[in-house]
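Missing here: one protein chain of the complex. Every other protein chain is in place.
For chain A:
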Amino acid sequence: MLTRLLSGDTPRSGLLTVLLLIVLISLAFAPFLFPGTKSLETAARICIFIVLVASYDLLLGYSGIVSFAHTMFFGIGAYGTALALNTSGPNYGSLIWGTLAGALVAALFALAIGLFSLRVKAIFFAMVTLAVASAFAVFVSQMSWLTGGEDGLNYKIPRELTPAFKLVNEKVLGVRINGKLVAYYLVFFASAVLFLVMLRVVNSPFGRTLKAVRDNAFRAEAIGYRVVWYRTTATVLSAVMAALAGSLLAIWLRYTGPATTLSMEIMIDILLMVVIGGMGTLYGAVLGATLFILAQTYLQNLMGVAAEATSAVPLVSTLVAPERWLLWLGVLFILSVYFFPSGIVGRLRAGRA
């Protein structure tokens, strides 16, 4: 049953299983284990980014395609939901059609870009997506009458998902059961379902063909698989998943703006998460996203302490200043591409054998 749920792709490493279980249990009971608004925000962010990073891994790890337009699809999903809620009021109907419309638009965009530029080299696709995505980001911030420009959109979501809504009047285990909790579990279960769907996809015959195309496109073509079709389908699929993750973010934050969805920083974050977690395995996305977001939220405090401690040494204190945490992640990123390209998960699995 469990193996079936995981589509036969078990973690295949004791330590990895333990780590994944820790992540799963912590996320599933986050509101009770770690009370407080900040930790709930972090947990929801981790859920959403697991989906986003896993969908990116579908491209990077499983298909060997580097895309820089993933935040664009993420943003399309978020703006789809946001615009629907903003224009036709906070009800479930608009929430659903906004989400679907966002996913559809993302799919069409991905199809167009894929058909257009996947015929040639991987490098070409990377450059085209980079150009298109930044143009899109500028475009969105300029269409301020529709998208709110740089300020983004604030909107209402259905009342059942807001803190104002009380499900049970008493506290359960010291936690108030309100709409925010409902929203968290919506995000959690939606993320879990999307993740399992992606696990199903990569372990299907389609996923195996994708890997074949990644490893040797010429040979796959010779055997009779239409390489362009497989690559384009993977692009579209990952775009749709990213758009759905974007919708979840839009529901959770009740705010959508360029900085939270479309910026290049987020793209780089995704890239770091995939590579550090492990390319070519969706469990890598889980670990990568979790570690990265925890680092983003809590490592900065630690670095602040380090900066205080070394404040006497001029250069070192600027190097370990909390704002410079991306520097160290960048170094870690380069090192992991060189020395363990299969990331944390690859390491753990290799260690067992």
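Structural remarks
Here is the rule we go by: a residue touches a chain if its C-beta (ideal position, glycine included) is under 8 Å from a C-beta of that chain, and two chains touch if they have at least 3 such contacts; residues count from 1.
Convention: contacts and distances are computed from a predicted model.
Taken from the listed names "Anti-anti-sigma factor", "Carbohydrate ABC transporter permease", "LIV-I protein H" or "Succinate dehydrogenase", the protein name that UniProt assigns to the chain not shown is "LIV-I protein H". Considering the full assembly, A:Val132 is the residue among A:Ile46, A:Ala84 or A:Val132 that touches the omitted chain. From the set A:Val66, A:Leu111 or A:Val228, the residue in touch with the chain omitted from the display is A:Val66, counting the whole complex.
For chain A, the residues touching the chain absent from view are 60, 64, 66, 116-117, 119-124, 126-128, 130-132, 134-135, 138-139, 142-143, 264, 268, 271, 275, 315, 318-319, 323-324, 326-327, 329-331, 333-334, 337-338, 341.
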